[in-house]
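A protein chain is absent from this complex, but the other protein chains hold their places.
Lettered A and B in written order, each chain numbered from 1.
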Amino acid sequence: MVAADLQSLPTLVQEALLEITDPEIPVLSIMDMGVVREVTLEDQHVHVKLTPTYSGCPAMDTMAVDIKRALKKRGYDATIKLVLAPAWTTDWITPAGRAALEAYGIAAPLDTQSDKFALIDGKRIVKCTNCGSSNTKMVSQFGSTACKALFQCEDCLEPFDYFKCLK
Amino acid sequence: MENKNKSLIDYLLILGDNSLILGHRLSELCGHGPSLETDIALTNISLDLFGQVRSYFQYAAELTGGEATEDTIAMKRVDREYRHTWLVEQANKDFAYVIGRQFLFDAFHLPLLEQLVNSKDEMIAAVAAKSIKESRYHLRFSSSWMERLGDGTQESHQRMQTAINDLYPFTYEFFEETATEKIMHEAGIGANLKTIETTYRQTIKDVFAKANLEIPSAPPRKTDGKKGIHSEQLGFILAELQYMQRAYPNMTW
Partner (left out) sequence: MEKIVDQEAAFQARIDAGEKIEPKDWMPEKYRKTHIRQISQHAHSEIVGMLPEGNWITRTPTLRRKVGLLAKVQDEAGHGLYLYSAAETLGISRDELFHQLHIGKAKYSSIFNYPTMTWADIGAIGWLVDGAAIINQVMLTRTSFGPYARAMVRICKEESFHQRQGYEIMLTLCEGTPEQKAMAQDALNRWWWPSLMMFGPRDAESPNTEQSVKWKIKRKTNDELRQQFIDITIPQAEILGITVPDPDLKWNEERQHYDFGEIDWDEFWQVVKGNGPCNKERLQARNDAWNNGAWVRNAARAHAEKRAEKERTAEAS
């Protein structure tokens, strides 16, 4: 998916949107997460189309509130619309987003095949966020949030989160 | 109201209520699972299901108009207005019941969603496309637990077979086409239950074999959940689910 193009929008609007992050993963901006589908401007009114990551993700409502607040601060009204199709996939996380996740201690999603190997077949391919070793094992397919699984490194023993592939 | 809309709304309830009631049953288990990992998994599945419910009910509320919201639809109907099947109402007797109920539902739900992604109704197709990824994870989870319990210890095998013997007869209802489902199917909006059944039976065969479980021979329970006739369990479920909205009506939360 091509991320929503902000280039043609006024600087203040761009600023506002670039400021908003996932409330639980503050290093990940909503732009880098790929949840912003479209942004259009009508006078001083901004229309934002967001796509949810997981069906029950509680962060979406909060992101909408945050976007409105950031735009209001800069003199714009906003309407946020949640669009379900096309469905969000982890492919839409930008390279910057992936790097931010890794730096924060969450292993970025692998491709579908590798994800299955790691989660279901127990293959050791997810890289430890602490020491970089691939000698890692899955502790739990379901982690603290819908998007994550818990892994542990058998070299440095670090427990760490893995962002699951969703496609 | 237009007849077509009426059927569509009814269909959204048929789709959403299964997830609502099943989600509710799973949400009763938080903090009480056999292990931390299963606690997390079941909570996650419940969360996914409620996410789907919100999408279906927000759409249904839009179509209904007036003061309808996702919450009035979820929590202000009376028992006869719910459209879920008897399977999802069944209580959390033990973990084997939880897994049996989940697996039988997932085996039906995934092929259902696989059809709905092609629905002529854009919204239903979108919800299905979103939910399908999650449903795959759910089916994987419930299938693997069917195996673990069916082919684990003597005790787990007995418990799993007992649970299946009780739950399996309720699945008959999945494939009994109601008037609404017929209208929706013919309109290209709803799923073909016969097609789903074929995939479903194959999944059952495969997983039961791996799990050393027998497909029960008991007669099917010919229940009418999709028409609003439910078991004794629903009253208690609604008493909890609806409590706040009924005790404190018309407030913002």
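Worth a mention:
Assume a contact is a pair of C-beta atoms (placed from the backbone, for glycine too) under 8 Å apart; a residue touches a chain by one contact, two chains touch by 3 or more.
Just so we're clear, the structure is a prediction, and the values are computed from it rather than from any experiment.
Although it is left out of the displayed model, the omitted chain contacts the following shown chains in the full complex: A, B. Across the entire complex, the residue among A:T62, A:T89 or A:S133 in touch with the chain not shown is A:T62. Panel shows subunit B; residues 24, 27-28, 30-40, 43-44, 46-47, 50-51, 53-54, 57, 70-71, 74, 94-95, 147-149, 151-153, 155-156, 159, 240-241, 243-245, 248, 251-253 of it touch the chain omitted from the view.
Think of the hidden chain as still there; on subunit A it touches residues 23-26, 56-59, 61-62, 104-106, 130, 139-140, 142-146, 148, 150, 152, 156-159, 161.
The rule is short, and it goes like this: only the chains that are shown with their structure count from here on.
Those residues of subunit B that touch subunit A in the shared complex are 36-37, 40-41, 43-44, 47-52, 54-55, 122-123, 125-127, 129-131, 133-134, 137, 140-141. Interface residues of subunit A facing subunit B in the complex, by the touch rule stated above, are 52, 54-57, 83-88, 120, 139-144, 146, 166-167.
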